[in-house]
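Pasting in a structure now, in structure tokens, and then I'll have a few things to ask.
Just one protein chain is left out here, and the rest sit where they should.
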Amino acid sequence: MFLQRGSGRGFGCGRDGWAGFGVAGGAGMWALLIRDLRLAVRAGGGFGLGLAFFLLVAVLVPLGVGPEGDVLGRIAPGILWVGALLACLLSLDRIFALDFEDGSLDLLATAPIPLEGVVAVKALAHWLVTGVPLTLAAPVLGVLLNLPAAGYGWLVLSLALGTPALSVIGAFGAALVVGVKRGGLLLSLLVLPLYVPTLIFGAEAVSRGVAGQAAEVPLLLMTGITLGAAALLPFAAAAAIRINLR
Amino acid sequence: MMPDLGKYAFAVLASYGASVALLAAIVGASLWQRARVKAQLREVEARQEGRDG
């Protein structure tokens, strides 16, 4: 497998790294994705917790705000987006921390697949085990929060297009603090400000959808952030990991 | 000759008070750090010179 083919390449994607990339890199990325998904499923619920947290937020908010349906309906888009964002935040430190502790991150950094690809695959794995379940659970919780019927489509669409950005930005934050002991709180402090644009556009799209206004513009802007983050942030995250592994 | 601040006296005075306090805090903290690091550096330098020489 790809780990045995490690060619001791510490920095950037050396020539041999790209040369073998088509064969070994593609297979390596698949193997890494499968491995991460397996670890997430088997290693005891770290990612399922996010979903439970999301449910708790949706239950606690009406208890705090009161049972009036129209109030809940108005704040539902924001609550669901903030809940999804915080649930996503919960599992971020698992993206790299465990691999850093047992040394497999060092192996991944010297593997023939570029570290940028490793980051992207790990962010994808994180999205598959948190973003996708959150997106699927959101309409159910929307019922609890009395979300108006016009909002469901926009809610699922905006979460489906926005949660990848949360995972990629989160992977960048996790890469920054990978060498810090007990970096969980620091990670939140670093990542939450970076989530602001995604949150604003995502919640705005749902609110406008509920109000019957044109929701395409915030949705497209948010998708732009998702695509830009997915394209560029793996490079920043890989740079941060190399710095931390030095 | 204090200017008559009228009904906005609190807003103006509190703004000046808070700003001066915050600026004093950052200047004071910087000066304190400077003094502390300088003293420690002097101490270590004196100790090392004493031992080397």
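Descriptive notes on the structure:
Letters A and B mark the chains as written, and numbering starts fresh at 1 in each.
Definition applied: a contact is a pair of C-beta atoms (placed from the backbone, for glycine too) under 8 Å apart; a residue touches a chain by one contact, two chains touch by 3 or more.
Just so we're on the same page, contacts and distances are computed from a predicted model.
A single chain of the complex does not appear, and UniProt lists its protein name as "Heme exporter protein C", one of "Nitrite reductase (NADH) large subunit", "Heme exporter protein C", "Cell division ATP-binding protein FtsE" or "Fe-S cluster assembly protein SufD".
Checked against the full complex, the candidates A:107, A:150 or A:236 give a single residue touching the omitted chain, namely A:236.
Chain A residues in contact with the hidden partner, per the touch definition given at the top, are 172, 176-177, 179-180, 183, 186, 189-190, 192-194, 196-197, 200-201, 204, 218, 221, 225, 233, 236, 239-240, 243-244, 246.
The omitted chain makes contact with chain B at the following residues, 1-9, 11-12, 14-16, 18-19, 22-23, 25-27, 29-31, 33-34, 37-38, 40-41, 44-45, 47-48, 51.
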